[in-house]
Structure formats: C-alpha cells, structure tokens
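First comes the structure, then the notes that go with it.
Missing here is one protein chain; the remaining ones are kept as they sit in the complex.
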Amino acid sequence: MSTRLSSGGRLIDRTKLVEFSFDGKRLTGFKGDTLASALLANGQTLVGRSFKYHRPRGIVASGPEEPNALVGLGEGGKFEPNQRATTTELFNGLNAKSQNAWPSLEFDIGGVNRIMSPIFPAGFYYKTFMFPRFAWKHMFEPFIRKAAGLGAAPTEKDDDKYEYFYAHVDVLIVGGGTSGLAAALEAGRVGAKVLVLEQTNTWGGRAPVDDVLINEKNSSKWIKNALSELKKMPNVTLRARTMGAGVYDHGWATGYECLTDHSPEKYGPRHRLWRIRAKRIITTTGAIERPLSFAGNDIPAVMLAGAVRDYIIDYGTSCGDVMVLAANNDDAYRTAIAQVQAGLKVAAILDARVSVEGALPNQARKMGIRVETGMAISKVKGSKKVTGVSICLQAGEGVPLEEIKCDVVAMSGGWSPIVHLWSHCGGKLNWDANQAMFRPDPERPPLGADGTGFVVVGGTANGCLDAKSSMQDAISQCRKALKEIGYKPKASIPLKAFAEPEAPIEQIWQMPQGMSIKLQAKTFLDYQNDVKVSDVRLAALEGYESVEHTKRYTTLGMATDQGKLSNINGLAILADSLNADIPNVGTTTFRPPYHPISMGSIVGDARGKLFKPIRKTPIHQWIEDNGGFFEPVADWRRPYCYQRDGESVQEAVTREILNTRNSVGLLDASTLGKIVVKGPDAGKFLDMLYTNMMSNLKVGRCRYGLMCTENGFLTDDGVVARLDEETFLCHTTSGGSDRIHTWMEEWLQTEWWDWKVYTANVTEQYAQIAVVGPNARKVLEKLGGMDVSAEALPFMSFVEGKIGGIKARPFRISFSGELSYEIAVPASDGQAFWDMCMEAGVEYGIQPYGTECLHVMRAEKGFIMIGDETDGTVIPQDLNLQWAISKKKDDFLGKRAHLRSNMADPSRWKLVGLKTIDPEVVIPDGAYATDGTVRENGVKNMIGRVTSTYFSPTLGRSIAMGLIEFGPDRMGEIIDFPTLEGEIIKVKICDQVFLDPEGVRQNV
Amino acid sequence: MLNFRCPNCEITADETDLHCDGQAHIERFGAGASDDDLETYLFMRHNPKGVHFERWRHVFGCGKWFNAARCTVTLEVFGTYSAQSLVPPKSLINKIKKKRPEWEGFVK
Amino acid sequence: MKRYSAFAIAKNALSHHQGWERAWAKPQMKKEYDAVIVGAGGHGLATAFYLGKNYGITNVAIIEKGWLGGGNTGRNTTIIRSNYLQDPSAAIYEKARSLYETMSQDLNYNVMFSPRGVMMLAQTEAEIRGYKRTAHANKLQGVKTEYIGPQKVKDLCPIIELSGPRYPVLGALWQPRGGTARHDAVAWGYARACSEMGMDIIQQCEVTGVTQSRGKVTGLQTSKGDIKCKKLGIVVAGNSGHLAEMAGFRLPLESVALQALVSEPIKPCMDVVVMANTVHGYMSQSDKGEMVIGGGTDGFNNYTQRGSFHHLEETVRALIETFPMVSRLKMLRHWGGIVDVTGDRSPIISKTPLSGCFINCGWGTGGFKAIPGSGWAMAELMAKDEQTGLGAQFGLNRFQEGRFIDESVAAGVAH
Partner (left out) sequence: MFSVTGLNGASSNGSINVKDAGLIGMITLRGDLKSDAIAKVIKVVTGTNIPDQRQCVFTSKGATAWMSPDELLVMVDYESVDATIAKMEKSLQGVHSLIVNVSDARAVFELTGSSIRDVISKGSPADMSSKILPVGEVRRTRIAQLAVAFWFTSDTTARLVCFRSVAGYVMDWLENASEKGSEVGFH
C-alpha cells in the first residue's frame, strides 16, 4: 500500500500540516504536496473510474499527463470538474470528489460495462443500435450519454475572475527545468528581453530527482544560483505556475498562469492568460514517460516509473512496499534504486532487453535487486489494486513462468519528448529509431511572419535525454535563436552536467512480443478512454488505416490527456498491424492547448458589465432614470418606450404616439450617424455613393438619400445637409455610422485616392434631439434665441445658431410626418438641452418617446426603415424608390448591378400598403402571403411577405407594409396571409401611405 | 495571430488591431460594364494556395488601408505597401520571386 | 459484405473480433470509369452513393488526396438542421435532414443521428422578427419549426441564462427534429455502402490535371496514373478553386478558416443544440460529454487548418454570457477547418463551362448538415446533365443574373 515515508520529500514541509477531504473523508497532507501525493500518502490507491468500462483507476503519473486521477474540486461557484490531482497543489480545506462512479467509487454500478467489454470492442456502436429507428435517440443514446462524460457539470455562475496580459519579448522560454534556465541565462546575459514560463511551482525540472550533477555539484545548487542571477536581471521575467499553452502564427503564444488555484483565499484573478508575441520561442519542455503495454496495465498501482520516483523523492511518499519494475531502458532503474534507498523493496526488475549491462542496471544488481533480462509481465494480478504479477519471456506469447507478489508495478517504455508547442503551428517531426521517439525536425520548423522558423526546441524536448547533452543542447539552441534575432552572444560560461550514462533503449511496443489476442484485450493503451491493443488492431483489420481513422474509430488519444501517454504506443501498434514503419503511419495533429485551460481564462475580464461595451448617448442616464425600456440597436441602447407605473409596454407606446401626434414629443436621436464630407470633389463623391444626385443640393438645404452596395442592394439611408459649398453632413442609420464612414474611406483610400475629399465621423460630437408634434415650434420658441418659423426654417432646411443659450443646429426634417425639428447640440450640452425642452414643454404635456413609437409613426406615413423593409436582398426599385434614383448620373455604386436580369425582373416583389379586412387584426411579424397554389416541390407558393406591421392608434386600425409580387399593379386586391396557427388573414393591397399623404402636417 | 507592419504609421500591429478586406487591386466595373466583367468584379476572387495580395485596414490604429502580400499556406508576409497603388511594387514582386521561384507572378 | 447488427457483434465476440471484414475495399484503380468523383468527404461519397442508388451508375471511382472523411467532414460541430429561410435552401437542407433520419438503416451503419432539437436564440428585436419570418416560411415550405418564448427555451435547456445583462434571451426558433450525428460515421457509412456497390474508393491519390477534348471532359491525371471518365464531379470543398483552375474555369469562392473547440467531457447537462447568432456561438454536448462549440471564421484567406485565437475568445465570451456554467469548464482542444465561401454564402451545385464536369462546393460553414441532400442533388445533376431538381437554383449562373440565395437575412452568420 502507498504510504508516507518517515523521511525525505524535497518539496514538502513536514512542519506544516494541511487538512483536506476526498469523497467526504477527512485527510491530512503537508504543505508542498499535490493532491495526488497526499492521496497516495493516505493510502488512497483507487481514485476514479474509466470512461467506457468504468474500470477502477489509480494514479499513474505525477504531472499534467495524468489520465486517471481526475476529481471534482470545490463547491458551488468554485466547483470545477476534471481537475488533475497530480497538478493540484494541496491547500487547507481542499475538497475533492471522485468522478464517473455511482453510487460510490468502490461500488460503481457502471462497472457492469466491464463484464460486457468483450461485446464492446472499438466502434461497436457503429454496428448496432440501429433498430428500431427511434431507439437511438430514446433508448441507446441516453444510456450511453449517462455512462459517458466524466465530472459533473458545474451548475452555478463562476465566482472567480480572470484576465489577460499582453507581453512582447525577444525570447519566450517555455519550461523552467535546468535546460530552460540555462537558456534563460544565455539570453538574459546578452540583454535580450526574456520571459520564462514554468508550469509547476518549482524550478529545475527533473534534474534533482534524477541525481544530476551540474559542475560536479548537486543540481539544486546550480538551480538556486541560476534563479538568483536571473531574478537580478531587469530584462528577464520568470513566471512559475504558468504553462506554455499554445503556439500560434507569427510568433504568438499563450501562457496560462494560475494565480489563486493553490490558495483560494487569496484575492485577485484566478487565471491570467498571457498573450505573448515573441521573436523566438524556445521550448525546453522535457519529456513524458511512456507506459508499457502488458495485460492488466490499467489496474490501480500500476504506475510510471518516473512518477514512482517523483513521489518518493519529491514528496516522501511510497507508492507501495514491494515493487516490480518493468522496463526497456536504463533510466527506469533509477526508480528501483530510489525505492531501495527509501527502505522499500523491489521484488524484481523485468527488463525486456536481453543484454543489460549499463551502469545503472549494474548498480541495481550491486544493491541486490533481482534483475531479469529478456523478461516481461504476462499479466498483472488484482482488480481494484495490484497484488502481484505473473512473468513471462518477452520473446514469447505470454506463458506465465512465475508469479511475483507486489503492491506496485512501475513501468517505463522510454520517454517521449514533449513536442506539442513545436507542432501546434506546423513544426514537423522525425522518427528517431535509435531512441524510439519522435523529435523535432530542425529543417521543418513552424514559420513566422518573415518566413523563418520561430520555434526552437532545446534539451530533453529536443530528444537529448541524457543530462549531459540536454543542457548543452538548450544553450546552443538558444544561442542560435539569439543570433537569428540580431544578438551576438559571447562565449558561454562552461557548464558540465553529469548523470550515470545510459545504454540504448529497445523498442518494446507490447509485452510480451507475441501476446495472444486474449491478453491484447486486457492491455490498455488509453487508460481514460479504455482503448486496448486489441481495439487498435481491430481498427486496422477493418480498414481504418489512417492514423486519424484509427484515432477516431477507437477514441485513442481523445481523452482529456489528449494521448500524452497513449499516442506513441498506439501508433506503434497500428504500424505493426499494418506492417508499416512508424514514420509512415505518422502522428495525429497536435492541437492547442498543451493541457486543458479554463474557459474563464479565454474570456478574461470580458464578463458581466465588461462583456461588451454598450454605447451610451448623452441622454442615456436620464432615459434609464425615467422608465426607459431599452433595446439594443447596434451597440447602442435605445428606449423602446418609456413605461409609467402600472402601464404595459403596448399602452406606453400608444400613449407616446397619440401625445406626439396631438401635441409634442421628444426623441433622443443622438445615435444617428453623422459624417462630414468635405472637399472640392465632395459633391462628385456623394453622387457616386448615393443613388440620388447630391452635388446640386443647395447650401442650407437637406435631402433624403439612399445608398446601395455595388451588388445593388440597399444598405443605408439618411438625410444629407449641405453645410457650405464644399461641405456636406451625411446622416446615417444608428447602426450605420461606423460602417458607412468606413465605406466612404475605403473608396477614398483604395479607389479614388486622387479625389480631393476628406471625411470625419462626428456622430458622437452631437446630441441630436428631435422635438416632434404640432406644438414643437412653440416649445422651441419658448426657449428662444432663434427664429424657427416656417419662413426662417422651412421644411428640409437647417440653420445654425443658439437655442436657449446652447449652440444648436436644428434640421427641419421629419420621420414621423409631423412638424419636427431635429436639433444637434454639442454632446456635452445634450442633457442640458433635453432638460430645457422637457421644462419648456410642460404646458403642452411634452413626453419623451421611444423607438417603437418612432416605428409606428413612420409606418403610418409609409416611410421605409432600413432593416425592416430591407434585409440585404432588397433594391430601391423594390420599394418604389425610383424617384430617389438619379437618371442624370453616369454612374453610382450599385447602378450597373440593377441592370442584371434578376434585378430587372418585373415579377420581383414590390412594396405596397396592406390593410387587413378586419381592422382589429394585425398581421403577425414575418408572415408570408400565399395564392393557394402549390409549387412542384410541394412548397405552398409564396407571393410576398409583410415587412412592417403595427396597430396604428392614430388611425385606430391595423396597418402594414409588405413586398408583394406585382404588388403596385394589384391595388385593391385581397390576398391571404396564413398564420402559424393555421388561420388565414384576408388583406387588401393599398397605398403604403396611411396618414396625411399630402404632407400637410409636416409642412406647417 | 498575424502581425503586420502598417506602412502608414509604421507600427507593427497585431491582427486584432487590423481588419482584412480581401483581395487587393480589384478593378472596378461600373455603369456600362459587361455581365462578365461585373461578375468578375463582384465575385471572382483570387483564392490561391500561396502568394496572395490583399487589403488590410489598420482599423484600431491610424485607420488607413494598406496592401499586403501574404502566403495563404505558410502565412508568411512578404511585405506591405501603400493601398494607393494599382499594382504591387516591383521590388516586392522581385523579393517574392526570389523566395518562391515557382510563383507565377502577379496576376491582376 | 456482412451486415452489422447486435447479433453479428455477439457472434464475433466469441472469436475475439478476429472475423470482421474491411469496412471498405482497397481496390486497384481502373483505367476507365463512367463517373469519377474527386473528393471522398461526406459530400463526394454521398454523391457517389446516390449515383448508384438512384441512377444505377456504379462504375464509379472516388478519388481522395488524403484519407476519406479527413477534411471538414471530420472536423465540424455536427449540427443538422433545415430551418432555412430561402426556398432552395430549406428544400435541400430538409431533404438532407430527412435522409439523416433513416441513414443508419439505409447504410447499415449507425451514424448516431440524434434528433434532439436545435434552437436558434433570438436576442434582439430584429432577431425576433427574423426568426418569426423564418417560422412562417418554414411552415409553408413544410419544414417543422416553431417560434418559442423564453420560458420554453429555459425548459428545453435549463443551463441557459435568460436574463444576460447584455443580450437577454427573448425567444428562439425551435426545430425539434434537428440534431446532431457522428460525423466520421457518416463518411465511413457512405464509404462502406459505396464500396459494397462496387465503387472504387482510391485514397492517397492526388489529382494533378483534368484532361479534356473539344470542351468536354475526358479524364484525369492523378498521382496514381491517368483515368478516363465520361463524367467528372468535383467535390473538394476548400480545394475547389485549385481543381477548377485545372479544369480551366474560375469560381466565386474564397477559402477561410472556421474554428471550433471542445471542452473536457462532463456528465449530460444539455440535451439540445443551441445557436446564438447575435453573439456568434453555438454549442451542443456530444455523446462523450464534451461541449462542442463552434464560432466564426477568420477574415482572411487561409489554408492552414489553424485559426486565430481571438475568434475563440469572441465565441467563448458569448457562450459564457449565455451559459455561465461554461466558465468553469476547460477547453480541451481547438482547431480550424478550411471552408469555401461564395459571394452569397450559399453553395454551388452546378454545371461548369467544361461539359461533363460538375462542381459541388461553397458549403461554407454549413456543409455537414447538407451531406445527404447535397449528394442527392449532385447525383441528379450528374446523372441528368441538367440544372434541375433539388440543386436547380444553386447554379453558377446566379451570380451573373444577380439571383442570390442569401441566408444572412434571418439566420445571421453561424451554421
């Protein structure tokens, strides 16, 4: 059984006890423990259940590659599923729950699947569950869904906050092991701006665990000195608990900094996502040990040899009293040696190699450890925990020769360099058969903006597994990178690393070599997803030959560890099944992030009130304080209506309409776009942009204009005012100001750059307030300062001056059909002007009105609204706006497009007014008109659709506009609008102007 | 996450400060154009696997457009230049040809 | 070929599953075929399948540069729906959806079509109007959709936050028979069925040239030799422009990266597909338990199958706004697919200037859901050599005529 040793533990502080709980059990550990080491110290071998068969699972690894030990952590708004116990630092009050087991971890009903496993091979679900047809959705799928998934879904809003940080550096170094630190010193000393990321909270990597000597001293000393030198350099930033998560194009990378996960009581952001732009990225990310493929290799207490060593040396924790070690390389012997040095027992080392004469094996032999060569594990004994192994010849088929009792099996199939970051952005790999690993191909790096490689890999990650060469490699890779970006590194300070030399590894992909099909079905490649050797062989047999096919058919490598432990072993089995070489089979694509990062960190601070900016007019606060019921209009918020106490939305809208029509209303129109266009060629320019002629507009006058895209579709409309001979002010829709300004600049900068025109978007310079209704003039006259009479300021004109002491430019334009002034005042004075109007209007019963009132009033007048009558497929001709299309102009944007056959087709749907026969019935939004015929394909023939539909309080009846086939030619005809409920609304086609067609009201 | 040097304000700007506006050097066909020319102008875009000339706007920066030559496969940026040009600068064309001898050259 | 069934599995279990046959054959390429399809993705394989099934044309080769199903078929968010506004779209997507309903049985391959329902959230007044319009159109088109209010949204998807501070959920367009399917299985199932009909699927074979004589296609040059054919169907998504160039014509297409991501798997918490177009994000939960999330496209031409990180930000930002629980999940991996986008964002199923050569492309961000309908229409086009039926409106000529099939009108950007 695993337990805490009486001494040792490089990273723990035995004087500081930490209390935590696992599945409700109260346990203790030490400061410096991970949750995994603390669970092991408490003898908790079983930590979870696998995905498919719900098999018992224990801790396998000691780092982020852990596939099994995933727990739910925390409570409520701090709950998080699928946290790796191996990377979770222990803290007081930590509350962990096991996952994917019901009713309990020990007795999981889902474990039934295990017994059924012979009929659940890879891809079995593609071959069954097809009958009866409804059964997939209603029987099989719900069952599978329930069994699958890992942790519980969080249910509450996240209590934590997150943020970004943008950093620009010369060199980003990912991985703070001895190689990374050596590279950092090299770069720091030449003055380069350096950022070093280390995913754990300790620097130096595995060197101290592996007994590496640097400059003939214990590596810890060198690490300490290196850190202290680096910390003194102003050009170097060191960041622990920060994982290099992804590498992206043009030297961009993400770093995932965990700020409070290890101490939740600390105030501040939980995660910070570093967004780094680096000239060169040096990855010194080390390597991950591979499991060996033997039967029963998934039983709890079968662990990676390196992890067993980590737990002993770093955490003073044994993973079992009696170990059997299975290996194909020398490095694994360090674990056996550490086990014995810790006072524990090694029952046997089973080395698959026939000849084993390296320094480390001999040291093990000297220590009295039984070393069996050419031997393998036939099968691991035990169910929820290892009880022993039966051993066999590696060369054979697995005939058991002997049973050895043990309570932990350490395994090592060699080490795979961590090449993820190299590969994320396209770096390619070579297969190194001697070392049995994929390593970066320096000839095919990921390419940056300038077409040169921007990632270099150093040290173990580059395939230099021995301590001697790995630091030296990291240094030389770093020097190469520094030279590429213009630094001239001086001769580096000599550095001598030493560890016991290692004999070559032998490629062992299954144990024993000729394992029977029965053993293959008990030999796991992917522990979390329960993918076995037999599954990969089945995929190959059935023709799923591409590595991507095999991955998808078996789900190999698709678990939360993304195949960190399983991919290479799986590839090798696939290659063997296909009689191909490993490099010919290739790898699956490495995708960021290196290991999973919180969704919160991806979003950063953009949540709640910082989710997305809301644009506010100068009157916004007043609207909010006075019952305004907002709706989003582009990024603005506009009041739909102003609700009074006890009033429904509909009642409020009706009141606002009647009040405006009968007396006077006030509208905040500040959101309307306002663009100044100036220059000798301004008229010519606007003639191209608008369908109408603008160059002949008189100074002081206004004209309504339409804009089309080059594809002929209506895109915006608004009133243009001529401020002086060379200057126009173009109004756009609320959503259109930035778009239209950009559109103008695009033409001026990229097409007509020789035209003398400047533009400026002055939308936000002004508050624009519409005073509307028969009493509008009286209100303004009360404020005084300007002659606003019909003579001084006729319809479709403007003047400049002061009203009530505020600089103002009133436009006599009307979107309601009423006497109307839209008054532009400086935004800073907008609220003051609004207040003055409200006060002056008291005697007329002035009331503010919202967008719905505006919409109804314009519909009563038959005015189109961009976004209602148009939807990106409507041309001006469809809306009977031929009068606004100049025939005198040679060209304008969209003119040629209107001539295409479909756009000139007389059967295009055209705008008309629509009156329901029953005046109380309002046509539903979005309804289509039918003529009772059915098309060839069974679709009921549609002959038009409604575009705006309201109940008009002014007219006391329903009104609508719509686009109808041959509409203008069918005045007075009655057509059908079927509703969603299946009723038919009878509608009469009429003129679109419902109120005051002569324009008497607005022209006073 | 691309990175371009804006030739207008000479700042190297992150993709998120920029906006891509598609192919550069498109010839406008207006009133009087043939159906074919209009279709080409509006819809027929170059879509090469390789060197592509395109327009970008430094939208969060100086607000100006510029043109860029970029490889759509490696995302290498060969250079940026003024949007007020009918064809890419000779020097840029030569630079690309040197790097990509198999490249067919600029086609309008 | 042996039929798949629970019985077959049980029988094979006795022999430790050593008795299974290849799902599809590994044939030698012949010198001549009646029809050659370039591209063994979902659309190409479906085209071949319906050429055989509907028209009896089985002397067919399907040529694939990489591995079958290795393009966008295997890297999308697997959503199936047909609640489109425009008639031609609604017709082809509804045909596709109805074929998905019986696909597992038709192909004897479980593609796990799960009609769990798709909802498209209305989060602005304009969206409400747009979706109500679609609901009206769908009713007349025979597509079963429904406009539902916020409470029904919450009932169907309890993890939704209705009163988001920025974009409250005001309603949704609900298609109860929309859903998801297992994407790889669709390609594999069609491949198996095509192979069974005697068609040749040639993988790892790159087309290097299109041969023609007097304006008519005569065959192909490939990395595995020349082939003669009477009819040629090009169904290669992002590579269409490249193939079209070999055939001597141009296409109104651009290729851009569309991004997607998945979370780590969690226990079931969402039994519907939700699309939020105002905030550009869509999400569903896979049978494995991963939250599958799709977002927007990059704004620039790209063939890298990688995207820019900031699009993910925007997508996840939107989703956390609508599904606050997402914040404490972790992103497992993200990737990009190269999609080919046309001028009106609708596909092209068309004759080409080269007689006998047909093109199916431009599915943009929405191709997976269309696979069977697209194959059905393309097979009809190729068999009849006539721009008719389901694909009639999707011809290349529409760009010159100014006759667009524009779905952005109501559906926003996402698929």
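Going by the order they are written in, the chains are A, B and C; count residues from 1 in each one.
We adopt the following convention: contacts are C-beta pairs under 8 Å (C-beta built on N, C-alpha and C of every residue); 3 or more make two chains touch, one makes a residue touch a chain.
Just so you know, these numbers come straight off a predicted model, no measurement behind them.
Trainee: Identify the visible chains that the left-out chain touches across the whole complex.
Mentor: Over the full assembly, the chain not pictured touches A, B.
Trainee: Out of A:Gly805, A:Gly845 or A:Gly932, point to the residue that touches the absent chain in the complete complex.
Mentor: The single option touching the absent chain is A:Gly805.
Trainee: Of the residues A:Arg84, A:Arg114 or A:Lys193, I need the one that contacts the missing chain.
Mentor: Counting the whole complex, the residue in contact with the absent chain is A:Lys193.
Trainee: Which of A:Arg277, A:Arg290 or A:Arg945 sits in contact with the chain that's absent?
Mentor: A:Arg277
Trainee: Consider the whole complex, including the chain that is not shown, and state which of A:Lys428, A:Lys480 or A:Lys616 touches that chain.
Mentor: Going through A:Lys428, A:Lys480 or A:Lys616 one by one, A:Lys616 is the residue touching the chain not shown.
Trainee: From the list A:Thr202, A:Gln765 or A:Asn1003, pick the residue that touches the absent chain.
Mentor: The missing chain is touched by A:Gln765.
Trainee: For review purposes, identify every residue of chain A that touches the missing chain, sorted by number.
Mentor: 163-168, 193, 237, 266-269, 272, 275, 277, 604-606, 609-610, 612-618, 636, 676, 678-680, 756, 758-760, 762-766, 805-807, 826-829, 831-833
Trainee: May I ask you to list the residues on chain B that touch the chain which is not drawn?
Mentor: 8-14, 16-17, 59-64
We adopt the following convention: only the chains that are shown with their structure count from here on.
Trainee: Please state whether A-C or A-B has more C-beta contact pairs across its interface.
Mentor: A-C
Trainee: Between chain B and chain C, what distance separates the C-alpha centroids? Give it in angstrom.
Mentor: Spacing between the chain centres: roughly 31 Å.
Trainee: How big is the gap, in whole Å, between where the Cα atoms of chain A centre and where those of chain C centre?
Mentor: 22
Trainee: Determine the centre-to-centre distance between chain A and chain B, using the mean Cα coordinates as centres, and give it in whole Å.
Mentor: 28
Trainee: Would you mind listing the residues of chain A that make contact with two or more other chains?
Mentor: Correct list: 248-249, 252, 426, 711, 897, 900.
Trainee: Using the touch definition from the top, which residues of chain C touch two or more other chains?
Mentor: Each of 304, 308-309, 400 in chain C touches at least two other chains.
Trainee: What does chain B use to touch chain C in their complex?
Mentor: My answer: residues 1-2, 15-16, 19-20, 22, 35-36, 38-39, 42-45, 47-49, 52, 54, 70, 72-75.
Trainee: Mind pulling up the chain A residues that touch chain B in the complex?
Mentor: 248-252, 277, 426, 447-451, 710-711, 742, 745-746, 749-751, 753, 890-891, 895-897, 900
Trainee: Along chain C, where are the residues that touch chain B in the complex?
Mentor: Checking each residue of chain C against chain B gives 241-242, 250-255, 299-304, 308-310, 340, 342-343, 399-400.
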